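With one protein chain withheld, the remaining protein chains of the complex are depicted in position.
Our next item is subunit A:
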Amino acid sequence: MRLYIPFLQISYFKGAMMKKIIMAALFSVQSVLASAEISVIVNPSFSDAIDTGYVKQLFLGKKVAFPSGSQAKLVTIDHSTDVFDEFCFKVIDKPPRKFLSYWSRLVFTGKAAPMIEAKNSSEVKKLVAGNANYIGFIPSVDMDESVKLINKY
């Protein structure tokens, strides 16, 4: 099998080694093109049980509180970032502009509280770590122990 990846010269390798190299090459290409994995996070003291469906309902304003009854406060990252776009497609399943238009309706008719806007991942983590009922999202790579993971997308 000949594969024309210039710096690897795969045609000279055989068997298991070849497979490993091909996979490595494919993965490295994929990670450049691939979208960042998103982690939905909450405060470490959070003890409610919520699934992916519940998270989507919270961010669609269909639910305004956690199962325990306390008001959920949503944190979002800056609307102009790629992370925000990822979140819209992966967690909400709506294009970003449709989501913003939908959310503006909720805010200006009093059906939902405006989302708290953070500039970047560390600000999201700081807000979520510092407040009991905050729920937000960050790229999975930025995950650390200051916050608790709910789900990965």
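Note that a contact is a pair of C-beta atoms (placed from the backbone, for glycine too) under 8 Å apart; a residue touches a chain by one contact, two chains touch by 3 or more; residues count from 1.
We take it that contacts and distances are computed from a predicted model.
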Name under which UniProt lists the unshown chain, selected from "Porin", "Autoinducer 2 import system permease protein LsrC", "FAD binding domain-containing protein" or "PRC-barrel domain containing protein": "Porin"
Residue, one of A:Ala49, A:Ala65 or A:Leu149, that touches the chain absent here: A:Ala65
Subunit A, residues in touch with the chain not shown (by the definition above): 57, 62-71, 79-80, 93, 95-98, 100-102, 104-105, 107-110, 113-117
